[in-house]
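The structure follows.
Every protein chain except one is present and positioned as in the full complex.
Each chain carries a letter (A, B and C) given by its place in the written order, and its residues are counted from 1.
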Amino acid sequence: MLLITCPHCGPRDEVEFHYGGQAHVAYPEDPQALDDAAWAHFLFYRDNPAGAFAERWQHSAGCRKWFDVVRDTVTYEFLTPEGGSR
Amino acid sequence: MTSRRLGIDRSPGYGVDRDAEHSFTLDGEAHTGLSGDTVASAMVAAGELPCGPSLYLGRARGIMGAGVEEPNALLHVEPRSPGHAAESMLPATTVELVDGLRASWLQGLGRLDETPDGALYDHTRVHTDVLVVGAGPAGIAAASQAAASGARTMLLDEQPAPGGSLLSSRGERIESTDAVAWARRTVDDARTAAEFTYLPRTTAVGSYDANYVVAVENRTDHLPASERPGVSRQRVWHIRAAEVILAAGAHERPLMFADDDRPGIMLAEAVRTYLNRYAALAGEQIVVATTNDSVYSLLEDLAEAGAPPVAVVDSRPEATPRAAAVLEATGVRGIFDAVVTGSDGDGDAGRLTAVTVHRLDRDDVPVGSVETLSADLLAVSGGHSPVVHLHSQRQGGIAWDDVLAAFVPSAPVARQQTVGAMAGTWSLSRALRTGAEAGRRAAEACGFRAEGADSPSDSPQTRDPLADGPRADLDYGPVRALWLIGAPDAQDPAEWSTHFVDMQRDQTVADALRAVGAGMRSVEHVKRYTSISTANDQGRTSAVNTVGLLATVLGAGHPGQVGTTTYRAPYTPVPFAALAGRRRGELFEPARITNIHSWHADHGAVFEDVGQWKRPRYYPRTGEDMETAVLRECAAARGSVGFQDVSTLGKIEIRGTDTGRLLDRIYTGVFSKLRVGRGRYGLMCTPDGMIFDDGVTLRIADDRYLMTTTTGGAATVLDWLEEWHQTEWPELDVAFTSVTEQWSTVAVVGPKSREVISRIAPELDVSNEAFGFMAFRETTLRNGVPARICRVSFSGELAFEVNVANFCGLATWELIAEAGAPFDITPYGTEAMHVLRAEKGLIIVGQDTDGTVTPQDAGMGWAVSTTEDFIGRRSHSRPDTARQDRKHLVGVLPADGRTLLPEGAQLVGAQTPITPEEGPVPMLGHVTSSYRSAALGRPFGLAMVWDGRNRIGEVVRSPVDGRLVDVELTSPVHFDPEGTRRDG
Amino acid sequence: MAEMLPPHPDFLWRNPEPKSSYDVVIVGGGGHGLATAYYLASRYGITDVAVLEKGWLAGGNMARNTAIIRSNYLWDESAAIYEKSLKLWEELPAELDYDFLFSQRGVLNLAHTLQDVRDSRRRVGANHLNGVDAEFLEPLQVREICPIISIDDMIRYPVMGATYQPRAGIAKHDHVAWALARRCDEMGVDIIQNCEVTGFDKDGDRVVGVETARGRISTETVGLAVAGRSSQAAALAGVRLPIQSHPLQALVSELFEPVHPTVVMSNHVHVYVSQAHKGELVMGAGVDSYNGFGQRGGFHVIEDQMAAAVELFPIFARAHLIRTWGGIVDTTPDASPIISPTEVDGLYVNCGWGTGGFKGTPASGLTFAHTIATGAPHPLNAPFVLERFETGHLIDEHGAAAVAH
Partner (left out) sequence: MTADQTTADQASAPPADLRRSPAAHLTEQMRAGDVDGPRGVRLREIPFAVQLGIRAEPGAPSGRAAAEAWGVGLPAGPRAGETVTGDPEGRHVIWISPDEFLAVEPSGLAGLIDVRGIEGALDGMPGQIVDLSGNRTILELTGPSARSVLEKGCHVDLHPRAFPAGAAASTLLGPVQAIVHRTREDVFRILPRASFADYTVRWLLDGMAEFAGEELIR
């Protein structure tokens, strides 16, 4: 049960959150302009580091806000515990 | 057998009440014990050490430990209270005696009770500043300091009383008083602090990220059987602690020698525990075998109890000062540079009768002539292993300390400290000092200052044992660890097949060596090859011994170079039922109900689980089966009027000047151009282009929409909207609020629905001209309830949806029932709803679609914008997605007009031979929905079929119950394709 | 007295020093890597093979899974490869001359909702036509197969039926790995433990060697089979994979007299359970939500499955959890594996088996060996190449509501 610091509500148990995978993956400005390979990379390819990972969480049982954090995927330690609100 | 229970003159008996006797039966035989006894201590006091035989080899075994380390003595325990289930398998050393207890020995295999377990279990979630695990001297000292500071402090301990190792001691004094009394008093004093919680009989079993510790409390098993309504038998504590102090103690290791498993061979610390805590003398002719000084306290205690050992066999070359002093004081014979190499026993129970002793040469090899000592008890100490489990579970480092001959914590865990024997501190005074310091430090870290602590404590965390200077304070003296003790009659360790390493798994040195011989070098491999350390004692007596013998065999410098296997939660076994807690029966998971639920139940509805919701599936009348009831309900809706509780549909209010723009991206269709006062059906796709939800959205005002979603999709869609808005398009002026439960909604469906609506909403002009399809109106119902009425239809019939404030749902339902009575208005459930919509070829997301279906596949290209760049659009032009011969939604009609195709039935070509034994049979698709139809007078269905739209008219086949049924592919719209009924 | 498991062979494998070059290097000494080496040697005659393992052999997911074997998958492509796998399982004990306790005790996949029932019937129908043994059972039939399961109507999610695959079952996972390793070793394959691959040498777009903790090894053909490290290992060669790694936990109880004769899986309430040969209950559930390489997950996931287990199997109330652990599963967007060439010549990847890799071990090894030996996919893994993510021709096993694991 991770302890995740919601930037708005403070530290809460993991079960209150919904995981959102890699952060900072923007929806393409003009999807129609992408070729199939580029679109496939947007749809399906995400970073998967063993170590520091910028990722998204939503405080789904609380304020329902999405936020980004950097977490170590090996130690599970939050490296930016305060989170950055989006 | 004579009683081995000692009087107060011979033993303090800290843990038992000599005046309170309990009767119990073991394997059907009557026994007595004292209040405070475990089953094991009662049997030791009765002079009966043997327990059940060993798992595979059937060797006689006896009680070997006094706590959770016990590998041999396993019990099946009959229910202790009415309605409880029997205990499958528990160490006898952990079962507290209660009057009337009935138990039997097990042979390594547990037995599950088929009786439903009526006992209660619960969970609690608490937060604390400081959590101390273990109420031994170090833990008590820590907790007492933390509590005195005002910090919220919790102290957990597996035993019924505080004291830890002190409960096994005798004559120990702390602060000029008896140590056990000190422990009790200190904990009692701390309990006067408002923020202190002491939990006895509570074992911390798991330690997780961010100081989340899971502990299990035994609450009632030690109490007389009684009805205790609402009181849980066991409670699982979920503790989030700012600071954790682990003071979990250490376990003694046995020695591995030939026939080291006889009843009568017992850990020295266990012998001492039985003696001092339970006033039970485990033997009369006692030999002690050791590699360290810890046993000399036992020697003193035995002497004081009037039962001095015959001899102590000590591996070390000469007596340490401590050993020498004790031997002199007690007159016990010390045999140094020596080792017990074997044992003898007799009788069926194989109780120990003698041990053989050899001298050791410099390479730990037994040499010289054998000496045989008669003995009925051999107390062994092969060293001590700190209970590093909870530390290690948090990835805290451990390292081999060659001086202590133990794996000890070497690298700290953030916001955790380890103290006492667990940190390799055998010395009482040092444990007390470091414990108190740890308690102060933890409190300070939480912003609390202990009284009398004049300066902030320094902050050494876990020390590096290898760098820790002179070790003058080591109470256990130097250790001469012995991992391979030669057998008198076999030189090759590979033949040592009675040197038991893991008693519970019946695994020996020979077994471990066999693994090495097979090519295995990793302790993980040896563990798996042999199963050593995998039993429910979690290898407490075997794991480090295995590492030690591997290190010796492999020529590793010391056990640290072999390393341990990973320590895994739980520390001690936890009943499944305790972990389930209250999540059983009606509390297993919420059943969501609508405001109208009671009416449905009262009218005999059969319910269907849709997500967490309970929805009426159909309402059988007396004598009706589902088929009859559903045909009747459908006929009513098509012939006159029916009504359905559709309150479960998701509803989301959306407001903002950019709402239309947002919806154009979220839905495949265009919503920005929807007129105020009207609704429109929409489909949502994932970025991958697949349908994931649908529903009708109303435009209430220029900047205000009300979206409806599927029942199961409500939460997902709201999250979806928030996610896109918050993370991709925060610039859009939109806001969302779930109003699913703000509204109760009743669908009124059928040719007579307009008349029903006109009766309940007299102020409303319900004519088709004034109130067209997909329009909605606000009005006040005849009974004064405000309502929003929409003309939407999921059946092809003239239909209305009446929305009222949630808490008016039942009254409104009843109003509709009354107004519809002249038309024989009929309540219908999800099954009839499914039939009615399928007759019209309308999909149910999640039934007719499965996450691989695009709008085009579903024949809903009409709902897809060709101009707006909605989510998923780009995916529709990928090579595979753009194919024209993908699976399409079609209708299916069994050619015989009678057969009801099972939903899920596969379809194959008419000419395709059905010979799966010769290889896969090509399939055309499958039936997604299938029903009997009152309107069509025949069964029908929907299907997803490869290139289906271009096969309409084709007859294919479906295997049904072992035969092949001809099935005609048709348009998905089976009923009223012209849509003549929609407007009544 | 309980019966001991059959003894292991006296000798399993050598512990050789790595040579300076091999025809083929398999990275990853887990089940899939060993099976690949085994089939390369036994079916394709390629024996100059090194299997490089960074830790101890079969110490990753092979040591951590719940050992369920079945082939009752929905989609044709999945059914084909998993059914091939099951047929190989049926041959392997004799072929490897090692009793790894493959027990075809059947697997029940429970249905708890009407949609579960539809999906189950659909899958059974497809299985029949694909030559996979399967049947749909009504609740009473479920109880005949597994008498301890509760089919009480009053529980929150009553059992509404199940699919049953009689040929499915379990095996002893460690033993499978050792059986493969022993044969590989006998055929001359070098199994090299404690040999982490730290980089790839490339000549243009071709792989020409691997850098390891024990020195450089020349090779022009490399197969990656490193579940739990797939993204990292591929990245060393500059290859990006559509993989996300998650913790997956499992657990066991103490040993019991036999009570549970089959394997039961319930996706709806998230639990699956069998009773292994020694007598312990072996259980698992779903993955933890977040990316993680820590080989551990959240305790709430364990508690959830305990609640489900006690609800479904009231007799388990007083069974005890004695050990939990976690693996790292590499998940793909469509919950189907990737067995594929890559953009780097000579580099092949076998990954993304999610929670279901154990059962796929033999077919994974066979098709990967084929792909490596011939440079082109075997018909069975042709659908499972990386191109599918561009064309959109996914094999979407979660979309199909098929059962995980």
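Everything below uses one rule, namely that a residue touches a chain if its C-beta (ideal position, glycine included) is under 8 Å from a C-beta of that chain, and two chains touch if they have at least 3 such contacts.
For clarity, every value in this text was computed on a predicted model and none was experimentally measured.
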For the chain not depicted, the shown chains it touches: A, B
Selected from B:P321, B:G555, B:G623 or B:G784 as touching the chain missing from the view: B:G784
Contact partner of the left-out chain, one of B:A635, B:V739 or B:L936: B:V739
Listed residues B:G58, B:G397, B:G677 or B:P751, member touching the removed chain: B:G677
Full-complex contact with the absent chain, from B:G100, B:G557 or B:P590: B:P590
Contact footprint on chain B, counting only the chain that is left out: 122-127, 152, 198-201, 219-220, 223, 228-232, 240, 582-583, 586-587, 589-595, 597-598, 613, 648, 653, 655-657, 676-677, 699-702, 704, 733, 735-744, 776-778, 780, 783-788, 804-812
Residue ranges of chain A at the interface with the undisplayed chain: 8-10, 12-13, 15-16, 61-65, 85
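Everything below uses one rule, namely that only the chains that are shown with their structure count from here on.
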B-C against A-C, pair bridged by the larger set of C-beta contacts: B-C
Between chain B and chain C, centroid-to-centroid distance (C-alpha), Å: 23
Cα-centroid distance, chain A relative to chain C, in whole angstrom: 28
In chain A, residues with contacts to at least two other chains: 1-2, 18, 36, 39-40, 43, 75-76
In chain C, residues with contacts to at least two other chains: 294, 298-299, 333, 390-391
Chain B to chain C touching residues, read off their complex: 53, 55-58, 85-89, 107-114, 116-117, 119, 123, 206, 208, 212, 214, 236, 238, 395, 506, 514-515, 517-522, 524-525, 528-529, 531, 534-536, 538, 566, 568-570, 573-577, 579-581, 583-586, 588-589, 591, 608-610, 688-690, 846-847, 850-852, 875, 878-881, 902-906, 908, 914, 916-917, 919-921, 923, 926, 928, 959
Chain B partner contacts - residues on chain A that touch it in the complex: 1-3, 13, 18, 20, 26-28, 30-32, 34, 36, 39-40, 42-43, 56, 58, 60, 64-66, 75-77, 86
Residues on chain B engaged by chain A in the complex (per definition of touch): 208-210, 212, 238, 240, 395, 414, 687-688, 719, 722-723, 726-728, 730, 869, 873-875, 877-879
